[in-house]
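Pasting a structure here, questions to come.
With one protein chain removed, the remaining protein chains of the complex are shown where they sit.
Note that the chains are named A, B and C in the order they appear, and that numbering of residues resets to 1 at the start of each chain.
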């Protein structure tokens, strides 16, 4: 590829886990020049002091948003709390900068739902309307031309990619009124905020469900599934917390319709993702493990049908910080700047 | 309190995790006298040398089965691989000894199923017929008079107790043809055998499913659910491995029948278990955690109905080595010897 | 057994890990009546709601200090930040209440050192003077009559008990100018405060040292060692953080003096602790593990002398929340109220 000049990249936020993961991946990306990173609170601190894995590799320091040359970047990633990207989007767009938001500001087209779940009105509905939901395997063509990308949530990435072949194209394969997503996430998904519930002594050697009564990723998943299926899809979504740092495992249950009992589901999935470099449909009978994708951008899927019955069990694994966040964001960037999707993202998973 | 004379207890096997857990609990039981423990391989070794937590508290040594005075015990626990208890049961019964088997020999009344899953013919079908499935909350009255008890498997304990109020008494509350049990277990459930898959470096910082194509606890659960419901119950059972030592979490999904939409499920569960000392139906909306029962005999249940819809989500936690194995075995012993069910089992869970 | 009437116990603080551990142990103590627990912040909340392991076993709710009947207690435990106990001590003493402080207020007799390390003047030097450092194996006789006990820190408990036989009685066995204590603690030692450094995603799968330049437990250890040895003892103390919840492991290095090369150190330790119910001097060559004392009040010591040379290596393990904090506090209470030291503390360690 060897584009003439590198992509100048800025990061707003960047003191959390998606931030350090962006830095780790971008610092090793052959076509990127890290140009600016902002944090009002950490103004002046070298990023390598906060994240010692970057020592000797990233020499940027955090700057205030005012002092950082964001408007001279080609693209800015927002690794910020919800609500920040939408407040700064217009100014950056006016300066010709493209935007990839890792928070939720550009994920939900339904602004009423956004307001209900994120407790704030949407600041720029017009920009939202032109933005693209950055699930590359679903919206790759639109991402290429997008000026604003809403990077998908971690749970939605696994659930949507795990159900996509069953729903798209008007297929009538499963009972779409009663899908179950029993999902399990490593603790880093909760972020780097100081909170009692994610302390080592609370989360270690423990397992629990949370958000059974409602989780912000539920409307995001539902909006996409409805669009893909062309109808209202009924979904029960139960997230759980696993005592591991990285990794997400989704167990999806769907009942096969009587008229679809002869479908070759394994072939359906393999065909759908044959050209996707980061979606690995494993051989029939496989048992994916989260460590098989640790620190990599791969997502692996196994299709099961216990005893050949009427119930599909789809197993999906990813690293929540890579394919579920920062890696996927860079995958979006690659498309937006005409690079192959896998540029700078071909790290092999770390096992053990 | 039946103080007269203590119960003389023998343990066959005892070098695994259910064995050391039996020892920990029995050594603190006010009505028990540990009398014999056998291991052919470890003959002569003090148990406190193998399990240093017992130093100063248990001074027994392992003996060969031939040398151990098992026939002088009041009750013998089998903490052995499947197949051992049934080969020794008749001789012990002839000596007037009662038997509690922590393996599978006396769990399945269907000997064809037993042979299919455990790859051996049943050695004593007549004794099996008279044995009792030792789920106290289901079969308490029969346990009291049992001479042989098959102690339930860990997964079955959570799934059966989590569904029991919905199925018993001929109730028509849920779609019994399509129940889903998405279960998660700590690694100690795999035992103390040296195997690559349960090495720290394999199982830590990782999450995976296993046995999707079939698991030995599936027929055990099904046999009990069928009996309770009085009909064939359809169950999808997917076990997963959690990187924690102890703990089991079962997420059960059942669809409510149209005619049962007005049921007060919370009240149903509370009433069913009101008199059970070890089953805690938590308040509506609760999120049980496995650590809330760590090293204790409690099992906690929370009943959820997301958005008041037609889907029940039942969350069940237990310590797989206590209520799911050794604690439940002692609970059975207590009933068999006329003691209150909770004698010697009232340890409060260890948190954090 | 002093059965007459139970000891009425109050707890100030109690929302942290030493608090819940006190509650777990006291609720199972045969001679204790839990009477009051205070937390200004959590006023009105049932303790079993904050700590679900206590459900069904402890029905107290947190009250404000003003509303709690602390002055009607026989003894009050302070499981509070440093500085609280000393501000409330006089009033309680005036009401005839005895005090056991799990913080540092009554550990250091040297008030200048206290002020230097805890950044506050001591509020009641006279009460401090009459208080007793509650290391039972060192000060048992004085504890029996104490009205105020300063419960030792977790690190000091392991280091002092690991060196005591070498130093007391004016013995000249080791080079007391150059002792090294390389100590390792589980994360619960850092408490239940919400801090980034002890988040699961920071502390898990990681190992680090901390406090090399200075740690509050250093002056506490030194004050005791100096007193025991009758001279100034030189100590290098390096604490480390281990990715486990509970457990403390101290590796102590001491050089044997030329004139003491013939000493039988194993016998020296065994004799010293022969009558101590909670100090286990393991057989020569033993390798103690922290899990061998998990959730129990035992502390185990192994004495090594590699290749028979001039260097002693003493290995000490304890559960930092039990023998290192709440269990030791109850051991002190037992002595203060004429009970055997082990009453209510005989829980066997939980393994695995």
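In the analysis below, a residue touches a chain if its C-beta (ideal position, glycine included) is under 8 Å from a C-beta of that chain, and two chains touch if they have at least 3 such contacts.
All values derive from a computational prediction rather than experimental measurement.
Of the listed residues C:168, C:270, C:289 or C:346, the one in contact with the hidden chain in the full complex is C:289.
Checked against the full complex, the candidates A:134, A:153, A:211 or A:288 give a single residue touching the omitted chain, namely A:288.
Residue C:178 is the one among C:178, C:193, C:232 or C:271 that touches the chain not shown.
The missing chain, though absent from the display, is touched by one residue of A:20, A:154 or A:221; that residue is A:20. The omitted chain makes contact with subunit C at the following residues, 178, 180, 182, 184, 186, 201-202, 204-210, 212-214, 236, 238, 240, 242-247, 249, 251, 253, 255, 285, 287-291, 294, 304, 306-307, 309, 311, 313, 315, 317, 352. Although one chain is not drawn, its touching partners on subunit A can still be listed: residues 17, 20, 24, 27-28, 51-57, 188, 192, 204-205, 245-246, 280, 282, 288-289, 291-296, 298, 300, 346-352. Listed for subunit B, the residues touching the missing chain in the whole complex are 17, 186-188, 190, 192-196, 198-205, 243-245.
Please note the rule applied: only the chains that are shown with their structure count from here on.
Closest to the middle of the protein, by Cα centroid, lies chain B. Centre-to-centre, using mean CA coordinates, subunit A is 40 Å away from subunit B. Note on chain placement: the centre of subunit B and the centre of subunit C lie 37 Å apart, centres being C-alpha means. In subunit A, the residues that reach two or more other chains under the touch definition are 186, 201-202, 204-205, 243-245.
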